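See structure below.
With one protein chain withheld, the remaining protein chains of the complex are depicted in position.
Residue numbering begins at 1 within each chain, and the chains themselves are lettered A, B and C in the order written.
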Amino acid sequence: MSAAQSLSSYLLISAALFSIGVFGLLSRRNLVAILISLELILNSASLNFVAFNKFSLVDKALGQVFAIFIIALAAAEVCIGLSLILLLHRKKDSINVDEARELRG
Amino acid sequence: MTDLHLFWVIQLAPLLAFLLIQVLPKTINKVAPAIGMAFSLTAALASLNLSFAHSQGAGLPVEFSRQWLVVADYAVWPNIPVPHYTLSVGFLLDPLNLLMITLVTTISFFVQLFSFYYMNEDPSRPRYFGFLSFFSFSMTGLVLSNNLLQTFLFWELVGLTSYLLIGFWFEKKSAATAARKAFVINRLADLGFYLGIILLFLLFGTLGFATLKADALRNVLGHGTLTLIGLLIFCGVMGKSAQFPFHVWLPDAMEGPTPVSALIHSATMVAAGVFLLARAFDLFSASHTTLLVILSIGAITALMSATLAAIQRDIKRILAYSTVSQLGLMVMAIGAGSAESGMFHLSTHAYFKSLLFLTSGAFIHRFHTNDIWEIADRGGKKDAVALGCLAFGLLSLSGVPPFAGFFSKDLILEVLKHHGGIFFYGVAVLVSFLTAYYSFRLFFVIALSKIGHEVRAHHESLTLKISRALPLFSLAALSLITGFTGHAFHLNMELLITTVILVVAGGALAYSQFKDPAAAEAALRGNQGFIFKILERKFFMDDAYDFLVKKVGLALGRWLNAFDRAVINSLMVNQTSFSVMRLGRVVSRLQNGLLQDYLAWAVGIGILIVFCFL
Amino acid sequence: MGGRHRHSDRFLLPMTPPFPILSAILLCPVVGLLLVLLTPRKYETLIKLTALASALGTLVLSVVLLFIFKPSVPGFQLIEHMEWIKSYGIHYSNAVDGLNVSMILLTAIVIFCGILVSWSVTYRVKDFFANMLFLVSGVFGVFMTTNLFFFFLFYEIAVIPMYLLIVIWGSTNKEYAAMKLTLYLLLGSALMFAGFLYMYSLPDARTFDLIALKQNVRFTPEVQNILFLGLFIGFGVLAACFPFHVWSPDGHVAAPTAASMLHAGVLMKLGAFGILRVGVYLLPEGARHWADWVAVLALCNIVYGAMVATQQKDLKYIVGYSSVSHMGIVLLGIATMTTVGFNGAIFQMFAHGIMTALFFACVGFIYDGCHTRMLDELGGLSKQAPVISAFFIIAGLCGLGLPGMGSFVAELLVTIAAIGTYPAIGIISIVALLITAFYVLTAIQKAFYGPANPHHADFKDLDWFQFIPRAFLVACLIFFGIFPDIFINWVSLSTKTLLGIG
Partner (left out) sequence: MMENIVFFGVVALTLLGAFLAVSLRNVFYNALALVLCLFGVACLFIFLNSEFLAVMEVIVYIGAISIAIIFAIMLSTPMLQKTEAPQDRLKTLRSFVIAALLFGGLFKALQKTTWPAAGVDGDYSLHAIGRLLLTGQVLPFEAVSLVLLVAIMGALLLAEKK
């Protein structure tokens, strides 16, 4: 069976995407970059859904539907995230995540 | 009236007086002395009635008893003679306390009468007469009670009134301190008493005087236990009767009004210890070791305080030390096994010593000083009534026949000679000699001094004069008569001669030293001898107590307080709370506001947990 | 048992109460509380009168309870039971026996006097009396309930108002003291509740009902040992047992007069009561196992508290540490595990409650008049205020165990039991009487004797109204000191049952 037709290769790709996303999430200071990393993570999830839709069928189209949901949610998330970033930029004149630490104990 | 009614009258009349004086509004507090005297006269008459009804011990003993408190209805202690532990209250009258109750109520009446004169100008007279009545109540209760615990109850109440009356002039710091000292030292001694009672109760099961018989005690308890209990209870006696080493409170107690000293600190309360010795005599005589200890303590006390009395300048202190010394003699007599002789001396001593104290009160009230030289200087010998009574009392004290003191002291000497051994007899003889010496010294200083700055007696109303003279004369008469009431006394020629020789020798020595009191005073001031120093410091007893209280007791308290604050409060409690707060501060450092740090923690820990399940 | 009991039984048997008297006692302060809350803030006298009326109601009802109560009936009586959460065994159920009948009386007496004493409160009157009534309803609940859940609940009800009373109306470092007291009491109650939950979780238990637990559950010795230790520490904190005692002097000092009275008079007794009611009742083996240690701690309390009291300069601290010392006597009585000791301990709880209430009533009055409680700044008060000093002296004399006062008999019983069981500890504990005498008399001497301090020249003595509560307390002390048999008669059968004798 070719690699393109095996579930585990897709899961592996998704895992790699997810890990890269987490890496970016943890290492970057720029809020936009963090948002970008989040997109990667979401993508890894939707990739998983679609892969399971194909190889481990529960319902004929359920995985795709969820992938659509994820895309929609990603849009909403970016929407809110970007406006928050803009707000922060306006307030602090910076989009560095380390600057936003008013809630420290 | 039946006996029981009389008991209630004797017991409750003074209490009623106390309550009435407290309850009555301040505006009519002039009647307080009248109330006190009326009720104490009632009690005195009732007790006289009682003693006539039972003269020569007819129909005695009489006991009324009632259950007070069931401590346990099973035997707490194994091998106990009684199946249940019950405390009772009641009256017990036997010849012993018939004598005592008459003595207490009569002297109490005389003292109240004299107090009317003495406290005439004091604004807080109601309080004084209230306390005096309360004292009479407690003292009669002590005398009439039929068991040790009830005795202890009134014993403590007596101590309380003593405290209140010594501190009657509480604005004076010395009076307040002396009151506290008296109470605390009595308390210390009473701990032994208390413990003794509890042990006796636990091991013997009953505390009634009627059941405390030597044979019964020996049957149940071993010699060691008996000695222990006896000594513990004797501890209380030592406190109340001011025996060595608890005698230190009595001289200080002279801070109280003088009639109080006459009533409480010479005749009745301090005699309560001796009375208890006689009352529970079987408890002590059940063990000969106890008796020996009692004898020795009495001897030490008698000798020590007689020497101290010989150097005092304060008339009340002379009398106080003399009281301690005489009490020591009584204790010796009982320690030698003769409760009768001790009690006999107690009763004669009560009359002549209260006479002496009232006399000194008469001097002090008129001349406003306690110092015998100053009394003499201000015209002490011009006060014929007081001087005469003083002479009466002192003659009786030093044991000149035919005064009361002679008979009782002779009896004690005889007892000691036959039962106490030569050593204790010698001590007693020495004490008698010293007694004669300091008595005559006191008399000569007042009688032979030249008058310097005479203080004239201001005009006194007839009532005051009567209330001054009547008690003095009555007590003087009593101190003459009571000697002959001692039953079964046969005149022992040998002892008579000894006594007379002792008195004459003491008198002569005193005369040789004090025929010129002014010169003697100068000599006294100049005396820097070693022995004199020791005497002046009262054998360092006060210093020893000071050391114990301040350097040991209070230091321990200070240390424990520091421990409480530093270790328990700071270290254990506050530090616990501080470390909780510190921990909070440390943990709150995790919350640094850095979003990615939180994420790193969350994801990292999450992964680790996942790894655990893989 | 004399003929009097039989007689009184015959006389009293027909007198079953026409209404649930225990709930009535509990409801009295609750109703008072509601009325006080409904009264507008400006009618201060009306608020005070309402509070007083409800306190008087509880007092009358508890005296009635004493006459209804039959000392010769073993076990609980006048049981009131109302099922609430059946599946968890949580029921509203009240009952009396010899242990709590006197405690209910004590609470009623102290709250009655406490409300009279607080007549002089001027700051936030409504809140003050509301808190007092709330507090006391919790205390009543603890004493009368037979359900452990409600025991805990009522206890918490009693603690929280205490915090408010100290923080709002207190003095001298009040925030610290209030926080300390509350944390301590909550710590104690947390341990206590943990113990209750453990009992609940035992096989065959699944109930918080005290009687059901006693009947259904067999506590093995190991379980008893662990449980009793936990419960003892929990309750010991409340009873100011030795290493956990520091909250109590600080709390007493900071609290306002009436709160101190309730606190020292009643709240501290909750701990000792809990040890008897829950600890000894359910876990007799555990209690025996730890009795030696309890006795040692109690001795520490007695002697240590008294020694520390000698060093205090503040009248309230002296009283506070004397409370620590006196609570030690209660614990020592419990540690003997004999009826004599238990009777003595309960009697001491009662007598000490009244005595210390009297103490605080006097100190509070002096503080109101002189604005100081430091011994060095007082002096000679007896001259201008003989009545209040007489009351203080009486309280002091009771504290030092003067015969004729209630606490003498209590101490006598405990000492008898202690010497019978632990001779050495019993004998050493007597020494405390001497130390107590020393510090009490020193305090009296410094505060009331000596030359009068001109700063307090305008200090007014008690008026007749303020005389009433203090005189009432003194009357109780003397009455039970002279007739202790009445009191012992109430408790003796219950303590026997508690120990399984007879």
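Basically, a residue touches a chain if its C-beta (ideal position, glycine included) is under 8 Å from a C-beta of that chain, and two chains touch if they have at least 3 such contacts.
Just so it is clear, the structure is predicted and the values come from calculations on it, not from any experiment.
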| item | value |
| --- | --- |
| Contact list for the unshown chain, restricted to visible chains | A, B |
| Subunit B residues touching the omitted chain (full complex) | 596, 600, 603-604, 607, 610-611, 614 |
| Residues of subunit A in contact with the chain not shown | 2-4, 7-13, 15-30, 32-33, 35-37, 39-40, 43, 46-47, 50-51, 53-57, 59-65, 67-69, 71-80, 82-87, 89-90, 95 |
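Here is the rule we use: only the chains that are shown with their structure count from here on.
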| item | value |
| --- | --- |
| Chain at maximum distance from subunit C, centres defined as averaged CA atoms | A |
| Two chains sharing the most contacts, counting C-beta pairs only | B-C |
| Averaged-CA centre spacing for the pair subunit C and subunit B, given as whole angstrom | 36 |
| Separation of mean Cα positions, subunit C and subunit A [Å, integer] | 65 |
| In subunit B, residues with contacts to at least two other chains | none |
| In the complex with subunit C, residue positions of subunit B that touch it | 67-74, 76-77, 85, 127, 149, 152-154, 156-157, 160, 163, 167, 170-171, 173, 175-177, 179-180, 183-184, 187-188, 191, 194-195, 198-199, 201-202, 549, 553-554, 556-558, 560-561, 564, 568-569, 572-573, 577 |
| Touching residues (chain side subunit C, partner subunit B) in the complex | 1-2, 180, 183, 243, 245-247, 304, 307-308, 310-312, 338-340, 380, 382-383, 386, 397, 400, 402-404, 408-409, 412-413, 415-417, 419-420, 427, 430-431, 433-435, 437-438, 441-442, 445, 448-452, 484-485, 488, 492, 501 |
| Subunit B partner contacts - residues on subunit A that touch it in the complex | 22, 25-27, 97-98, 100-105 |
